[in-house]
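Yeah, one chain of the complex is gone here, protein chain that is, but the others are all in their spots.
Our next item is subunit A:
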Amino acid sequence: MDDTLATPLSPGAATVPPRKHPRRRTRVFAALRRVLVAPGFVLAIWVANLLAAKLLAGPGRAAARAGMRDWTWFDDGHRIRAVVELLADEPAIAAAISSSVVSAAVVAGIFSLLAAPAILTRLDGQRSLAWIVGAVGRELPAMLVQTGYSLVIRAVCLGLAGACAAGLGPRALPLILLLVSFPVLALDRARAAVVLDDARPYHPMTMLRAVGHVALRPLWWLSGTVIETLKLGVVIAALLLLIEAGPSPISIWVARAAGLAAVILSLWRVALAVEDRGANAP
């Protein structure tokens, strides 16, 4: 794919002063196009995810395999029983699996810090690998600080979401999703402001502006929430499908495909912030 589709994208974004965008509406599908014109970048992130997942799941897989020794479970009608017996008698398996999931969350957090500047610059149209990699180094301290601020917003939103869940039960799900997505979108916006719009990298106002920015754009907030929900739905559905299908060589590839979808959806969400660049410049 070439750049003919990506007309609004400007090369060397950081060297060109940010444009004042005349529009104020969130352009959801323009944001998606920013992702789709960078297939190599998407694939690179996906492959990194696949490798990390494969590595992280290695100890759990090996522990399960070792736990079965030379025996084999043939009875498809009693799989849960077999899994319970295996996990009960070989607690190392459950420990390895849970630690791999926790490690995945930590790796995901670190990746999100490191990769954010690269993702933002690439989605903004920058294609120079050196520039993209350089952005990671340049912006890391600011990413750390802004992420720190966002944790406060996240805590508030999660508290509110928890209160909704306690008060309204499962019916509050849409509200919970809106609240949970909000700090993610605000962080996207704050990062975009720092990386693309030269907002003050360490100032809390950058994050607060981002908060106001998202709060005042219902279409963004809503479409970001829908994207996040879709992503969650896709990965959970793949996991459930894998469990439902039982042992099968194919279903792990369904999960891997869902991983690709999750990467695209995440980038789409970030691209919403890139689409809005300049709107919140200092």
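The rule we apply is simple: a residue touches a chain if its C-beta (ideal position, glycine included) is under 8 Å from a C-beta of that chain, and two chains touch if they have at least 3 such contacts; residues count from 1.
The definition used in the following text is that contacts and distances are computed from a predicted model.
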Would you kindly match the missing chain to its UniProt protein name, picking from "Short-chain dehydrogenase", "Zn-dependent aminopeptidase", "Cytochrome C oxidase subunit IV" or "ABC transporter ATP-binding protein"? "Zn-dependent aminopeptidase"
Among A:Asn49, A:Gln126, A:Ser181 or A:Ser223, residue touching the chain not depicted: A:Asn49
Touch residues of subunit A, complete complex, unshown partner: 24, 45, 49-50, 52-54, 56-57, 60-62, 64-65, 67-75, 77-86, 88-89, 93, 96-97, 100-101, 103-105, 107-109, 111-112, 115-116, 119, 167-172, 174-175, 178, 212, 215-218, 221-222, 231-232, 235-236, 238-240, 242-244, 246-247, 251-252, 255-256, 258-259, 261-263, 266-267, 269-270
